[in-house]
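With one protein chain held back, the other chains of the complex are shown just where they sit.
By letter and in written order, the chains are A and B; residue numbering begins at 1 in each of them.
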Amino acid sequence: MLYREAGDFKTSYVADSQTFPIKFDRFGYYAILAIAFLGIPLVINDYWANSIVVPFLIYTIAALGLNILIGYCGQLSLGTGAFMAVGAYGSYKLMTAFPELNIIFVIIAAGVITAGVGVLFGLPSLRIKGFYLAVATLAAQFFLIWLFTRQAWFYNYSPTGMISAPTREVFGFPVTGPRASAVSMYMICLCFLVASAWLARNLTRGTLGRQWMAIRDMDIAAEIIGVNPLMAKLTAFAVSSFLIGISGALLFTVYLGAAEAGEAFGIDKSFLVLFMVIIGGLGSIFGAFAGAAFLIVGPVMLKLLLVNTLGWPTDLAAHLEIMIIGALILVFLIVEPHGIAALWRTIKEKLRLWPFPY
Amino acid sequence: MPDNLLFAMEATLNGLTAGVMYALVALGFVLIFKASGIFNFAQGVMALFAALTLVGLQSGQVPFAHLINAIFGTRIHHFGWNMPTLLAIPATVLVMIGLAILVERFILKHLVNQEPIILFMATIGLAYLLEGVGDIMWGAEVKALDVGLPKGMSGAVDDLTFGWFGYGFYIDRLELWAAGIAAILVASLTIFSQYTKQGRALRAVADDHQAALSVGISLRFIWVLTWSIAGIVALVAGIMWGSKSGVQFSLSLIALKALPVLILGGFTSIPGAIVGGLIIGVGEKLFDFYMQPIIGGATENWFAYMLALVFLLFRPQGLFGERIIERV
Partner (left out) sequence: MLDTQSDEGYITADGRKIGGVAMEMRNITLRFGGVVAIKDISFDIRWGEIRAIIGPNGAGKSSMLNVISGFYHPQEGEVIYKGYKRPKMKPYQVARQGIARTFQNIALFEGMSVLDNIMTGRMHHMKANMLQQALWWGRASREEDENREQVEKIIDFLEIQHIRKTPVARLPYGLKKRVELARALAAEPSILLLDEPMAGMNVEEKEDMCRFILDVNDEFGTTTVLIEHDMGVVMDLSDRVVVMDYGKKIGDGTPDEVRGNEDVIRAYLGVSHD
């Protein structure tokens, strides 16, 4: 009864096209922001930050990025892992080359570098489509990982072949390195996520976003009515890679602290983020959040249940997890190709009419 | 003859035999793609699953023993008998046919008329599902697979090349066998699709689903048929790879190698899959041989994809594929 649009009249097109047209949603959104920025920092501890919250924030950024490419522009990519690696190694090289540079700028710059690499590997998308493009992005995946593991310049000739993040501070609080506290890790990731989501939302609701969707829905018709496919696809690759690069940079600098490309950014990462996008919902900003939450929280819960409670061996739990994820992908693609976001939308539509359905 | 050239020739030969393996996996892809327009990412995992099942049956493992033990606290693992290979292979074939039926019943049927990109992602899901099931059913540890194929250095090749060049090439006998079996497989598949009623139906479905339906071909039967054949091809590939380097997870990764093979050969061409496999096999060995001193090793990881990428840019339909015509 609370959830309805009746009586909430829009008198301008600005009001009509806002992100949350329904009052209840708007308040909910502000409430969530308030809790995220003011509430959670008070209660967060190392366990929650490390096992769920920080990875959720970081992977959501990656899922947002990939969703722009696949969900909005219809270009399939299996190179997410490698693009995250570009962000990670980019931030590492910048941090070590310019120790004075603020970490925030380092991460943004890493995103820009990744955007450049993304555009480069996005060029084939002008000639090829669908899973052909997927193979082209696989080339990026394997080539870049090879580059980062075999060419010593990228890991500063460290004998282990690993890169590790030195301590950097924001407003005097260390956010990277071993001294970083749970709260500061959480806050920097949250800020980047909120900014990314806002950016993604703005881009997808404007003329650029419509051009992406036009290419996704019917590329030839889009070109004939005036969409420049080169521009549309490459901007999608650029924005998508930018966000994925930021996510990779955060994953390495803030969360992992040390990484090796093959281990941390292998093809399984590409699939993980792809699955987040599918389960969350293709072509939906909310879907990126939902998908990341599902695939970060789900496995933790499953492990808690099977290993800690039932005492099953960890490898069995891991296999079961793989199996369940695979099955879920199939179920979602068959039942609801637009994922959790579409389920959520259906619930809201029902709610609008509740309790009087006519 | 200079040593360098000899080594290069040996690398080429090794590449050819590796290429046969790639081609075998790619063949499974082509079959399914032709009949259902689905790019089956799970083909590699199917090979793994088939090999796991074969080993499991041979050694009399109890399926899902691990799971059962975890739930009921039992300690079962083997039935205590060994199934002869000649019995285990047909049994595995039955399992693969069963799998094809399940795939059709629970997945394909519900995804008719979906976009190719959705179908592709569905097969990625299937790959994960199957991998998980395989691991839970038979355990994830590396297993040796022996179906009685000869292994070790081929003395004949060694003698022959020693006679020619004064340097004996090393070739595994297993790989020679694999090449032979692949040839037989391709020949029989060609005969099947050209000269049998089911083969014609299969080609009709590949051409136009609705038209095939309207002349009374059962789409569902054809799908089960192709997935069964692809399952059998996966079994053959699984046996070959498994005998060579043990049955383990990495086996499913050959599916990834098959992708560039298909780009080169074209998605719809059986000879294309073979030639593409050979080109990739030889290409990556030679590239690694010549480039290792300059840019470092392990270029096999990406060479095939980069080659495919170059191909995609200049000849998107592959060497033997049908030309893509766009319309509004």
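Definition applied: a contact is a pair of C-beta atoms (placed from the backbone, for glycine too) under 8 Å apart; a residue touches a chain by one contact, two chains touch by 3 or more.
Keep in mind that what you see is a predicted model, and the values were worked out from it rather than measured.
S.K.: Looking at the whole complex, which of A:T114, A:S164, A:T235 or A:T253 touches the chain that is not displayed?
M.R.: A:T235
S.K.: Hey, which of A:M213, A:L295 or A:M323 is the one touching the hidden chain?
M.R.: The single option touching the absent chain is A:M213.
S.K.: Pick out which of A:S158, A:N202 or A:N308 touches the chain that's been left out of the picture.
M.R.: In the full complex, the listed residue that touches the missing chain is A:N202.
S.K.: Which candidate, A:G172, A:G226 or A:G311, sits in contact with the chain we can't see?
M.R.: Once the missing chain is taken into account, the touching residue is A:G226.
S.K.: What residue numbers in chain A mark contact with the hidden partner chain?
M.R.: 12-14, 17, 199, 202-203, 206-208, 210-211, 213-214, 216-218, 220-229, 235, 239, 283
Following the convention adopted for this analysis, only the chains that are shown with their structure count from here on.
S.K.: Determine the centre-to-centre distance between chain A and chain B, using the mean Cα coordinates as centres, and give it in whole Å.
M.R.: 33
S.K.: Under the definition above, what is the set of chain A residues touching chain B in their complex?
M.R.: 74, 76, 124, 127-128, 130-132, 134-136, 138-139, 141-143, 145-146, 150-151, 220-221, 224, 267, 271, 274-275, 278, 310, 312-313, 315-316, 319-330, 333-334, 337
S.K.: Write out the stretch or stretches of chain B touching chain A in their complex.
M.R.: It comes out as residues 39, 66-67, 70, 106-107, 110-111, 114, 116-118, 120-122, 124-133, 135-136, 140, 256, 259-260, 263, 295-299, 301-302, 305-306, 308-309, 312-313, 316, 326-328.
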